[in-house]
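With one protein chain withheld, the remaining protein chains of the complex are depicted in position.
Each chain carries a letter (A, B and C) given by its place in the written order, and its residues are counted from 1.
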Amino acid sequence: MRKTALVAGAAVLASLVALLIFGTPSGAQQQKSTAADSARVYVLDAADTASLRGPRQPIFFRHDLHAGQYKMECQYCHYSVAVAPEPGIPSLQTCMGCHAVVGGSDSTNRAEIAKLRKAFSENKPVEWVRIHFLARHVHFPHSQHIKALGPSACATCHGDVTRMPQVFQVNNVNNMGFCISCHIERKVTRDCTTCHY
Amino acid sequence: MAVIAPNFTITQTHADVTRDVVATLERPSRGYYLALFGAVGLFLIGLVTFAILLRDGLGHAGYTPPVMWAVYITTFVFWVGIGHAGTLISAILFLFRSPWRTAVYRATEAMTVFAVMTAGLFPIIHIGRQWIFYWLLPYPNQRYLWPNFKSPLMWDVFAISTYLTVSTTFLIFGLIPDVAAVRDKVTGWRKFIYSQLSLGWQGTDTQWRHYSRAYLYLAALATPLVLSVHSVVSWDFASGIVPGWHGTIFAPYFVAGAIYSGIGMVLTLLIPLRKSLRLEHMITEYHFDNLAKLTLLTGCILFYSYGMEYFVAWYSGNTFEQTTFFLRPFGPDWWAGWSMIICNAFVSQLLWFKKIRTNLTALFVISIFINIGMWFERYVIISSSLTNDYIPWAWDHRLNPTWADWGILAGSFGWFGMYFLLFARNFPIVAIQEIKEMIPMPRRRAPGGHH
Amino acid sequence: MKMPMPARRVVPGVLASFEHIDAAIDAIRALRAGGHRDLTVYTASPNHEVEEAMGHTSSPVRLFTLVGGLTGCAAGFAMTIWMSRDWPVLVGGKPIVSIPPYVVIAFELTILVGALSTLFGVAVLSLLKAGRKIAYDPRFTDDRIGVFVAAKPAQAPALERLLREAGAVEVTHAAA
Partner (left out) sequence: MPEDVQNQGIDRRKFLTVLGATSGGAIALSGCSTSRVEKLIPYLVQSEDQVPGVPTYYASTCTECASGCGVHVKTREGRAIKLEGNPAHPVNRGKLCARGQASLQGLYNPGRVRGPMLRTGGTLKPISWDDAIARLAAEVGKAGGRVAAISGAGRGTFSDLLAEWVGAIGGRVTRYEPFDHEPMRLANRQVFGTDELPAHDFGKARFIISFGADFLDTWLSPMEGQRGFSQSHGFSERGMARHVYIGPRMSMTGLNADEWVSVTPGSEVALALAMANVLLGAGGAPADAGGLRGALAGYTPADASRETGLPAATIERLAREFGTAGPGLAVAGGIATQDRHAVELCAAVNILNYVAGNIGQTVRFGAELPAADGYQGVAGLMAAMDAGQVGLLLVHEANPVYTLPHAAGFEARLRKVPFKVSTSLYLDETAALCDLLIPNLHPLERWDDTRPGAGLYGLMQPVMEPVFPTMGEVPSVTHTGMPGTYMESPAAVVGISTGDVLLRVAKKAGGPLSRFTAATFEAYLKDAWRGLAGEQGGAGDFDTFWREALARGGVYGERPVTEVRLASGLSPARYARPAFDGDGEFIFAPFPHSFLYDGRGTNRPWLLENPDPVTKITWHSWVEVSPATARRLDVERGEMVRLVSPHGAVEAPIWVYDGLRDDVIAMPTGFGHTEYGQYAKGRGANALDLLGAPGDTPFVPYLSTRVRVEKLNTWMAVATTEGTPRQLGRGIAEAMPLAAAARGLTVKQAYREAAGVAEGEEHPVTEIAAIKGWRAEQIEMRKLGDYVVAQPSWGMSIDLARCTGCSACVTACYAENNIPTVGYDEVLRGREMSWMRIERYWEGGEQTGQPLQARFVPMLCQHCENAPCEPVCPVYAAYHTADGLNGQVYNRCVGTRYCGNNCPYKVRYFNWYKYNERAFPEPLNLQLNPDVTVRARGVMEKCTMCVQRIRGMQHQARLEDRAIKDGEFMTACAQACPSDAIVFGDMRDPASRVARIRQDPRGYHVLEDLNTRPAITYLAKVLHGAEA
């Protein structure tokens, strides 16, 4: 209990300092994607893929190619993001829509696309490693945010994937401050039951 | 030979005082070790119980909704209450310059600190998700969230932590000169330890000058604090709408009760302590007589409060209040209701007789009754009020405590006893410098003579 | 409050220890009359005659208490009010900012900060002279009364005589 008392004292003073000096409390810093990631050339060889940030996916799918170079709409694959709480992960059928024909430009691409075709023919789903995993007591309706911020708002939370050969977490979406700061900025509701129920 | 009060004189010299008190720090008896091990054992029981609660949830305890608070909060209030006597004696009586406090105040103040340390654990033990208790503190966090200062429980957080901090510093502050005195008597590694703890005290005129001032102000600050703390605790209940809680007299009623229970505990601790530490000539009948009188006074206030509660319930014409207060003595938990009334209101009335006030055995027995009675007071206030409130359909789920409740209760006594025993053996349990202050310094010629 | 103090300067002077308070007082008076201002008196418990003889005024520590208390009170209100406005949450149909409950917080902080700053005050004030090492005798915390007068070795014999006359039972010389 002595501990509590000390913590209490400290916290009180800390918050006082916080409010007297800054006016708003600190916290909720978000890591920004580094310049290194953003400036990447589209041609990669196996060597430098190892150095990329983010988890390695079963198939080396490159957002920077699809969304960046070929300028494909996010919603082409994440089909339900504008109409449903969930963005939707493209079915392999969607991939095959192109890759039944498109076989890949260089050897690395061809290898990856081969994996895809194999999975499809064998009815084996691809187990993508999840990057953004929102805690289960938070409800984040994607459709509402797309509606409010426009179809290209994805980057607000997910970072600029058009420059990511391999997707990584730019913002800690489980950091409540990350959501709140935005809600404060845009003067939208901060009611708890907007997200928690 | 100093006459402090008509029936109290001190025969020792300064040197005797130092000697006797330092003597209490010498190699302890077997009884002491038994007591200490007992305390540690109880504490371990509590620890294990808590571990189980952490693993499975609070379900093991005897909560029977709608009784959402039970033995843990009862014990919390009990220990907070205990604390109050200490501060009363050390601070309030200091301001009143009451001569008899000096011999006992160190012990009671130590009791205060450890009682509050114990009490402070309970809010944490009793909440559903103990590991995030710190969410009750207003610290800047990434969620941008602040606690709700309108909640009585937040007042509690502040009251209890303030009380703990202030009474702790008050105790340590008072100890400094005595630790120095001990330092100058002992040798070897103990000398080293004590000289570290004495913070370089030498008793120079400058030190005394600031020290005695500061002590006065600390006492002056502690006085309103002690009154406020239990008022705040009482508002934990009084600001709820539960019939039996929602009373305006709660604050004074609780403060009186707190001091009452505190003195009870002081008696329970001092009577054996004085014997085992051979301090009979320092803590005398005179002191116990005064303590007993204080008990009697607060006991009478309690008596009045009890009566008032029932009267108001009847007079209000409020059916909810009336039901609750009818069921206290005549409901299914009548035994708790009566043990509260008898132990507190009636037993204390025995202290009208000087024979009993000065008979230590009697006092000791009475003090035990007081402890039990005051625990039950909180038990009754909490459980009986919650068992039968507004919606009859939710009634008849009576609180029936389980091993988990008793385990934690025992643990709290162990935790408290452990600290108190350790303190009693390693620090002057009687305030050396204040006793000396009462004994006039030796003079060459009769006082007043000048040349 | 214990501060590490490297290289404390030993103050040269004479240390006398008394068994009787009036003797000590006489000595103090005599010394002060003799123009010796740099005295240190050791007693086991606070003593008014000594204070008086030394001509002490009441300690400035109370200022710390006052300022601390006021700060605490202000902080209490500032914190509660600002925090409830920072993220307004409606509970029980009460006003978002409702002062009465906040009084409790403010009060507790008044006491807390007041008490802590008092201690701080004592620490600061009693450290003013901590830079110097003055001769000391363990018995001073028991029953002896000590009077130390800072003086050059040359004056020592005269002072010793003076002190013994006043009734010192023991006189030692402290050299730098």
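Brief remarks follow.
FYI, contacts are C-beta pairs under 8 Å (C-beta built on N, C-alpha and C of every residue); 3 or more make two chains touch, one makes a residue touch a chain.
The shown structure was predicted, so the numbers you read here are calculated from the model rather than taken from an experiment.
Here one chain is not drawn; of B:50, B:63, B:100 or B:325, the residue touching it is B:63. Among B:200, B:224 or B:240, only B:240 touches the chain left out of the display. Of the listed positions B:22, B:35, B:370 or B:386, the one in contact with the omitted chain in the full complex is B:386.
Interface note for the absent chain: among A:84, A:98 or A:111, the touching residue is A:84. For the options C:10, C:63, C:89 or C:158, the residue in contact with the chain missing from this view is C:89.
Residues of chain B that touch the chain left out of view are 56-59, 62-66, 68-69, 123, 126-133, 135-136, 145, 147-148, 150-154, 157, 236, 239-242, 319-320, 323, 386, 389-397.
In the full complex, chain C touches the hidden chain at residues 85, 87-98.
Even with one chain removed from view, chain A keeps its contact list with that chain: residues 55, 79-80, 83-94, 120, 123, 125-130, 133-139, 141, 143-144, 147, 172, 174, 189-194, 196-197.
Heads up, the rule we're going with is that only the chains that are shown with their structure count from here on.
For this pair, chain B with chain C, the centres built from the Cα atoms lie 30 Å apart.
Computed centre separation for the pair chain A/chain C is 62 angstrom, with centres defined by C-alpha atoms.
Residues of chain B in contact with two or more other chains: 138, 144-145, 158, 161, 165.
Within chain A, contacts with two or more other chains are made by residues 9, 12, 15, 25.
On the side of chain B, the complex with chain C involves touching residues 13-15, 18, 138, 144-150, 154-155, 158-159, 161-162, 165-166, 169-170, 173, 177, 180-181, 183-185, 196, 199-200, 202-214, 217-218, 221-222, 224-225, 228, 232, 235, 432-434, 436-437, 441-445. Those residues of chain B lying in contact with chain A across their complex are 116-121, 124, 133-134, 137-145, 157-158, 160-161, 164-165, 168. Remark: chain C residues 1-2, 19-23, 39-47, 50-51, 54, 56, 58-59, 61-62, 65, 69, 79-80, 83-84, 86-87, 89, 91-92, 94, 98, 101-102, 104-105, 107-109, 111-112, 114-116, 118-119, 121-122, 125-126, 128-130, 134, 136, 138-143, 145, 167 touch chain B in the complex.
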